[in-house]
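All protein chains but one are shown at their positions in the complex.
Moving on, here comes chain A:
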Amino acid sequence: MNPVYYLYLAALLFTIGATGVLIRRNAIVVFMCIELMLNACNLAFVVFSRMHGNLDGQIIAFFTMVVAAAEVVVGLAIIVSLFRTRHSASVDDASLMKL
């Protein structure tokens, strides 16, 4: 099977994730879309690894997963504390820096 199809899939997933980040207001959904983008990247890395016949891409994918796990911890903590203080999970409500 042609590995390029996997790349198309990765691009599609990345686009869906990016669109979600830009247009959704719910912090949880935005967060999940970021995960989606990260995983799309992971998929692309793995495909490239396969296409070029070395393991660099696979290793980067592992790093990404670690970073994503750490990010989940921090991100969810922020969302929870945001919800506690503002009783909302909308990203637009967190606009204290605005004039």
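Definition applied: a residue touches a chain if its C-beta (ideal position, glycine included) is under 8 Å from a C-beta of that chain, and two chains touch if they have at least 3 such contacts; residues count from 1.
Heads up, the rule we're going with is that contacts and distances are computed from a predicted model.
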- Message: So one subunit is absent here. Using its UniProt record, which name fits best from "Protocatechuate 3,4-dioxygenase subunit alpha", "Intermembrane phospholipid transport system permease protein MlaE", "Ring-1,2-phenylacetyl-CoA epoxidase subunit PaaC" or "NADH-quinone oxidoreductase subunit L"?
- Response: "NADH-quinone oxidoreductase subunit L"
- Residue, one of A:Leu7, A:Val21, A:Val46 or A:Ile60, that touches the chain absent here: A:Val21
- Task: For chain A, enumerate the residues touching the unshown chain of the complex.
- Result: 18, 21-23, 25, 91-92, 94-99
